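The complex appears here minus one protein chain, its other protein chains still in place.
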Amino acid sequence: MAGNTFGKLFRVTTWGESHGTAVGAVIDGCPPGIILDPKELQKEMDRRRPGQGGSSSPRKEPDQVEILSGIFTPAGADLPRSTGTPICLAIQNKDAHSKSYDGLRDIFRPGHGDVTYLAKYGIRDHRGGGRASARETAARVAAGAVAKQLLLQYNIEVCAYTVALGGVHVRHRDLSLIENNSYFCPDAEAAVQMEQRVQEVRSQGDTLGGIVEIVASCPAGLGEPVFDKLEAELAHGLMSIGAVKGVEIGAGFAAAEMLGSENNDPINPSGFLSNNAGGILAGISNGAPLVIRVAVKPIPSISREQQTVNLANEPVTIKVGGRHDISAIPRIIPVCEAMVRLTLADHLLRQMAVDCREG
Amino acid sequence: MAGNTFGKLFRVTTWGESHGTAVGAVIDGCPPGIILDPKELQKEMDRRRPGQGGSSSPRKEPDQVEILSGIFTPAGADLPRSTGTPICLAIQNKDAHSKSYDGLRDIFRPGHGDVTYLAKYGIRDHRGGGRASARETAARVAAGAVAKQLLLQYNIEVCAYTVALGGVHVRHRDLSLIENNSYFCPDAEAAVQMEQRVQEVRSQGDTLGGIVEIVASCPAGLGEPVFDKLEAELAHGLMSIGAVKGVEIGAGFAAAEMLGSENNDPINPSGFLSNNAGGILAGISNGAPLVIRVAVKPIPSISREQQTVNLANEPVTIKVGGRHDISAIPRIIPVCEAMVRLTLADHLLRQMAVDCREG
Amino acid sequence: MAGNTFGKLFRVTTWGESHGTAVGAVIDGCPPGIILDPKELQKEMDRRRPGQGGSSSPRKEPDQVEILSGIFTPAGADLPRSTGTPICLAIQNKDAHSKSYDGLRDIFRPGHGDVTYLAKYGIRDHRGGGRASARETAARVAAGAVAKQLLLQYNIEVCAYTVALGGVHVRHRDLSLIENNSYFCPDAEAAVQMEQRVQEVRSQGDTLGGIVEIVASCPAGLGEPVFDKLEAELAHGLMSIGAVKGVEIGAGFAAAEMLGSENNDPINPSGFLSNNAGGILAGISNGAPLVIRVAVKPIPSISREQQTVNLANEPVTIKVGGRHDISAIPRIIPVCEAMVRLTLADHLLRQMAVDCREG
Partner (left out) sequence: MAGNTFGKLFRVTTWGESHGTAVGAVIDGCPPGIILDPKELQKEMDRRRPGQGGSSSPRKEPDQVEILSGIFTPAGADLPRSTGTPICLAIQNKDAHSKSYDGLRDIFRPGHGDVTYLAKYGIRDHRGGGRASARETAARVAAGAVAKQLLLQYNIEVCAYTVALGGVHVRHRDLSLIENNSYFCPDAEAAVQMEQRVQEVRSQGDTLGGIVEIVASCPAGLGEPVFDKLEAELAHGLMSIGAVKGVEIGAGFAAAEMLGSENNDPINPSGFLSNNAGGILAGISNGAPLVIRVAVKPIPSISREQQTVNLANEPVTIKVGGRHDISAIPRIIPVCEAMVRLTLADHLLRQMAVDCREG
């Protein structure tokens, strides 16, 4: 079964590849009556746009999102509402330079999906990574911006930020700072060091990984055991982002080293006294904030010489030119937020069917 | 949408709770003609049975798996075959002591789903954790044993083992040793230290976490971008196991600290020269072994006093008695294998529909 | 994707074949808190039991339904409630005479799935029709009985009855009569003629078809355009019953002969003035009663000689002995009700996610 749809009730299907006409998403299942201000959607798009911050690629895309269907402005209203029918969002590809990929038609870039796409499909769109390009995440962010409007009605807010980049780790988290620097970093001093690390590595033709943390307010009761536990679905969504190689909830891998008496979060009448659980118990949100971290691998497109093979399986070396980011951070930040929002929007709707007993 | 089904083509729905009549699974989509030797299924069940190894609970369940449907023994054959119709597997609950949970009817155990199940469903089966009990994983192992028979026809083998328990980490991995000790540990010396750690903690009324690693042989081409990437589905399946708080693929969180030039796996005509990718590129298996690690939190049922609240939201203290494991390791090992097998069986079938061009 | 699950939120997976250990169903998505009185479930089972009425087979099955999971009786309550977790229902096969099917191992019965099951799966359980047996519908009726309890909370009632059997058509419909005769016929005189027709045809070794009508009260707003329109899902569910060869809604095929001015249902402040639409407009229920009819083909197992082939594709003749019904009517009646109930339960829950705007 083809895997381009995420969610079961708030269902998002993305489409489009790096050098096609456009990328986009169809949302089926957005409840009716949600105000969809095009400016609010655009704001989210702008946060992940290429070319902002020292680690980002110079490919310039306006990333203007169009709403092709699923909205209607009632008589007397200013802004369109969702109608409950499919919302198709489209973002044109304007700055694709297909020519510069001609040399990659017959060669497999290490760390990329070139070899696996060919193995799977027997045909490969080599231009800009095709469907495997991070360009596809523009569609996720657009869909996530719609989910955001729904979630805001339930006071659910999601925020992602960088906690490590190229070995520089934050020492504290002041979320009021994250829009102040180009790495969405909650530690001003660390942000400066991250920028230094990026410049250093850029000059070496190399790239960097890091860690993103996402927190979200969330009412108790979301998640569908036993297989669609909230953490399982969050992990699914986040791990589906190209650069992500690990996901942990709450204490995560650190919990493996703890005693039960340390890891359990005591409860008192006003709530949990700690949050090692990361806001989820037995697959269901417990009302405490969700806390998730993802490991982001370094961008595989490096301008240093690498060993690989061509279509004829002959050894060759490659130096990947073109316009590339030094790190998926910070542009992955709004993508992480989008995936968490899509997951929560879906589970919010799924819980409605459980709650129908109140009907 | 209720979340008790895993997989899209090889679909497993588990049912049953700790103190109901039985637990079980229905597999819809198992291809026809697979030989299902009841002894082979039982062998898998026996690996996760309670009461084997120092860290396990004394609840004694024979865990005899019955195949209620979906098989047929052709004339002249010894063993039944799958017929392509739903396979219902059932395992009776025999050693449930519901009475011993009477004291938990009105109280929420820290680290358990007691509070979240009530928040979600408005009704809670307090006996032995109800549906949130690890007892449900018996059904997963039974279904995974069916998947194993299918995968063996494609030379896909899956193996899980312990790489850390209670702070004791393996120093090397000799997979030939893992059936020799009760912790499925590939390092004999570490296994001894793990057992010591378990005994020490048991005497303190506490519990332990650890890390499980799973490796699998896998043909290139499995995985369905962009949302059902192989790593995303593996993470989904593994994170749906109760005690798991983190999942990483290949280099995982370590990749966050690497340079692109370190993390990329060079390719030569005979394959990849390293495996930081963990066998997956751009969401599709690349033919190298899959390597996955999961963080296992300590068992929340500890016999030390803990702070919590009751149904009236009054502060109370609790000491969880009853029959409990010290660690989810080793019994989680066959469950991890089952989830990886179910994921791979599903993706193997999904790839058939992609490959139909060969038809 | 295997096809043994019906519904998207109220999901029913049936399992089991004619001569296996048991048949049953797993319901995933039944909301919590629904009172499940085993006696109420059994009442539905008893309505479809073999051996009642002149057209039915003498196979005697007690059809006792067991609830293996998903229920819990709260302290102080008499009857179990659904817990929101999967409900597994099982019905043992007790009166299966596999031996009497030995002669059918190598021969294809006309009008049966013998030839197609082998073509599809490459293996065939020839005993009593295997999975294609009407025995499987016992599981549907059991699941439908659970759906009935949910629907009753929303005042949704479903009633099926015979409007034609063997060429005898009802002249009027008095629903108060349908439990008074063994054909669930709302016309007493027609019921007598139907019985005569059945006896006549039985003596000839032949079988009969007929038409079943189903009516249901239904609130406005159920149905999910554009593909999961309510009539589309009803047609799907009803057409999935073995003997059904046609489905029509409201005026149905008669609408093909009407003018627009005749077929349109005028509206006045108290509602629709006619019901050619059968309670559905543009795929969504309009508040008027649902009216559906299904064409039921004659039972293919006749005791007259028929021309067919064997496994070696040689021409042979066959006379199907054994214990068979003369018509799928009346036993198909509760199955039709079950499928309509399952469809409505599913759409009731699906509408909750649309209605969440009220949250």
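Just so it is clear, A, B and C label the chains in written order, and each chain counts residues from 1 on its own.
Keep this in mind: contacts are C-beta pairs under 8 Å (C-beta built on N, C-alpha and C of every residue); 3 or more make two chains touch, one makes a residue touch a chain.
Fair warning: this is a prediction, and the values are worked out from it, not measured in the lab.
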Partners of the unshown chain among those that are drawn: A, B, C
From C:49, C:105 or C:297, residue that would touch the chain that is not displayed: C:297
Residue, one of A:109, A:131, A:197 or A:236, that touches the chain absent here: A:131
Footprint left on chain A by the chain that the document does not show: 1-5, 8-9, 11, 13-17, 20-24, 26, 28-29, 32-33, 66-72, 74-75, 81, 83-88, 90, 105, 120-125, 130-131
Touch list for chain C against the chain that is not drawn: 1-6, 8-9, 14, 108, 110-113, 115-117, 119-122, 131-132, 136, 164, 167, 201, 206-211, 220-229, 231-237, 239-240, 242, 245-269, 273, 276-278, 280-287, 295-302, 304, 306-309, 313-315, 350-351, 353-354, 357
Absent chain, residues of chain B that touch it: 1, 8-9, 29, 31-34, 84-85, 153-154, 225, 348-350, 352-357, 359
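The rule we apply is simple: only the chains that are shown with their structure count from here on.
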Equivalent interface positions on chain A and chain C, same or different at half: same
Chain nearest the overall Cα centroid: B
Pair of chains with maximal C-beta contact number: A-B
Between chain B and chain C, centroid-to-centroid distance (C-alpha), Å: 38
Cα-centroid distance, chain A relative to chain C, in whole angstrom: 45
Set of chain C residues in contact with two or more other chains: 1, 8-9, 29, 32-33, 84-85
